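Apart from one protein chain that is not included, each protein chain of the complex appears where it belongs.
Residue numbering begins at 1 within each chain, and the chains themselves are lettered A, B and C in the order written.
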Amino acid sequence: MTVSSVGVLLAATLLAASLQTVAEEDAPYPAAAMQRSFEAKKQAGMDRLTQDEVQALCTRYTTATLPPAEAERVQKQSLSSVKPPADGQYLGDFKRGEKIAQTGTGLQSSDDPTKPNGGNCYACHQLAASELAYGTLGPSLQHYGKLRGQTPAALEAAWRKLYNSQADVPCSNMPRFGHQKILDEQQLKDLMALLFDPNSPVNQ
Amino acid sequence: MNTRFAARLLYTMLASGTLLLAGAVRADTSTQDAIAEYREMFGDDNPAELWQARGEALWHEARGPQKANLEACDLGLGPGVIAGAYAQLPRWFADTGQVQDLETRLVTCVTSLQGIPRDDFLKVKFGDGEKKSELEALTAYVVAASRGKPLTLPLKHPAEQAAFDLGKAVFRYRAGPHDFACATCHGEPGKRIRLQELPQLNTALGAREAYTHWPAYRISQGELRSMEWRLQDCFRQQRLPQLKFGSEVAIGLTMYLAKTAEGGVLAAPGIKR
Amino acid sequence: MSDPMRIRAVANGDKVEVKILMSHVMETGQRKDADGAVVPAHYIVKVVGTCNGREVLSADWGPSVSKNPYLSFRFKGGAKGDKVKITWTDTAGEQRSDEVSVG
Partner (left out) sequence: MSLARRTFLLRLGHTGLAALTLASGLLPRFARAEEARPAFMATAVADALKALGVGNPAKSDAISFKAPDIAENGAAVPVEVESTLPKTRSILLLVEKNPHVMSASFQFREGTDPYVATRVKVAESSVIHAVVTTDDGAFYTTRLVKVTLGGCGG
C-alpha cells in the first residue's frame, strides 16, 4: 500500500466518521410530536414549544459540535440583543441579588405569575461560601469580584453573560436571563452586585 | 528553557493544581458524606411499601361495572404474569396496536377488564395527600415484582424502535424561556444540581442509576411517584407546557431511558429526596 | 378510610424489635394546596403499642412527625408468635389498629 493510498483511506475514514456525527445530530426532529404531546397549563402556553433559531441550532448541536460559521452567527446575533443598563450603573443591591440567586421559582406553570422570577443561580453555581447546597453544572463563582476587580471590562463581560449567555458561548446551557426577560434590569443589577460588591457574601 | 526546567515547572503546576483540587473536593466530600449518612438512615424502611400493599389489594379486588379483578391483566408476559413484567416495558401490544408503558397498560387493563371509564380511573393520576391515586398504587405493586430483574428491551417491533428514536431526539430538544432540554441537566457526567447528583441519562451507567430506582417514594412530597409523573414534573421545571399522560413523548422518553439503561437491575420502588 | 400499617416485629435474643410504617398525611394545617387554599390540619396525636394486650409503648405526636410516619422501638418479654398491636388516633378522631405476630 502506498503512502498516498493510506492518506486517502485515512481521509475517507475521517470523512465517514464526521458524516456519522452529523447523521446522529440529525435524528428525527421532534417538533410535531412535541406539539401533539403537550397541553397549555396556566402561564406555560403551547407557544413555549416553538423554538427560536438558537434553540433549534442548539438542539441539533452542542457547543463542541456547532460548525464555526454558525457559532459566529449565533454569537454576533446574541451580542446585538444585549442592552446595557439604561443609566450606565451596573451594580444594584447584593442582598437582593442573593435572594434572587437562591430563588428557584418563576415561569413554571405552578408558579404565581405576580411574584418576581428567581435566577436560581445556586442550582448550578457555587457563590457564597456559606451556602453548601450549590450545583456544579456551571463553574464556581466564589470570589468573583475579588478575583477580577470592578474594571469596566469585567463588569461588561458579566452583564453580557447574564443578559445573553449565547453571546459568550454559543449553545451554552445557561439561560438568557435578560434576552428572554426572565429577570428585569434591576434584578440583573442586583445579581451583578452579588458578584462584584466587596461586601457581598460571594467575595468574603 | 531547558527540558528539565520545563518538566519541573509542569510538575509544580500540576502538583499545586492537584492540591487546590483536592481541597475543593475535600470541602465537597464532607457535605456529600453527610448527605449519604442522611440517605442511609432511611434504611430499608421505605413508605413505598404502603403503596405496594394498597396496589396489591386493588389488583385482587373485584371492582367496576364488570365486578372483575385485574388477575387476567396482560402486562406483556401473558395474562396475570406480574413477576418481571416491568423489566420489559414499554413494549408494543398487539391488542391495542400501541407501544405502552406500565401506566398506560394498566389503564388498558382497568378499562377492558373492569369496565371502569378511563377518565374515572385517571381522575387522580398523581396522588396528593388525602387524594390517593389508584394508578400509583398499582404501579408500585407491579414494579416491586420486578426487583432484581435486568431491564430487557429488544426493540423488535418497528414501533418500539420509533418510540426510542423519538425519545432520543426529545432528550435534546431545547425550548421555553430558559432554553432547557433534558440534556441541559442530564447530558454531562458528574454534575450536580444543588446537592443532588445528576445522572447522565444518555449513557448506560447514568440511565441505569436513575431508571432502576424509579418509581420512587419522594420524601419532599411524601408520595410515591411514577415515571409518568417524573417526566411531567421535569417538563414543568423546564418551563414547558404540561406533558400529556401516555403521550408519544412520554412513551418515547420512557423507552429511550429504559433502553439506554438496558441490563440494569431493577431496585424500584426506590426512595428519593 | 385509612390504609393498613406495615408492621414488622422480630424477636432478637430476649428482645422484640418493632418497625412500623403508617399511612397518614400528617397535615400541619400550614400548607397550601395547588390552588392556594390552606389544607386543614390532620395528623396522628397518639400511638399505643401492646404485646398480647400489655402496653409496651405510648407516644404523643404533634404535626411535625413526618408524613407516612416511621416508628421503631424494642421491648423485652416478648417471644415468637406473640401479638404486637399498634393503634393510632388522629385529630379527626379516627382510630386504626393493626396487629402482627412476632417473627
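Criterion: a contact is a pair of C-beta atoms (placed from the backbone, for glycine too) under 8 Å apart; a residue touches a chain by one contact, two chains touch by 3 or more.
Owing to the predicted nature of the structure, the values given are computational and were not obtained by experimental measurement.
Although it is not drawn, the missing chain touches A, B, C when the whole complex is taken into account. When the whole complex is considered, the residue among B:63, B:194, B:213 or B:244 that touches the unshown chain is B:194. Taking the complete complex into account, A:103 is the one of A:43, A:62, A:75 or A:103 that touches the chain left out. Residues touching the missing chain, restricted to subunit C, are 15, 26, 28-30, 37-38, 40-43, 45, 54-67, 69-77, 91-93 (touch as defined at the top). Mapped onto subunit A, contacts with the missing chain fall at residues 102-106, 108, 110-111, 118, 120, 122-123, 132-133. Think of the hidden chain as still there; on subunit B it touches residues 31, 34-35, 37-39, 41-42, 193-196, 219-222, 236-237, 273.
Rule of thumb we're sticking to: only the chains that are shown with their structure count from here on.
Between A-B and B-C, more contacting C-beta pairs join the chains of A-B. Mean C-alpha position of subunit A lies 49 Å from that of subunit C. Contacts with at least two other chains are made by residues 34 of subunit C.
For subunit B, residues touching at least two other chains: there are none.
Every residue of subunit B that touches subunit C in the complex is listed here, in rising order: 45, 47, 49-50, 53-54, 128-130, 222.
Residue ranges on subunit B touching subunit A, taken from their complex, read 31, 165-166, 168-170, 172-181, 184-185, 187-188, 190-195, 198, 235-237, 239-244, 247-250, 252. Residues 27-31, 33-34, 36-41, 44-46, 48-51, 54-55, 58-60, 62, 107-110, 122-124, 132-137, 173, 175-176, 180-182 of subunit A are the ones touching subunit B in the complex.
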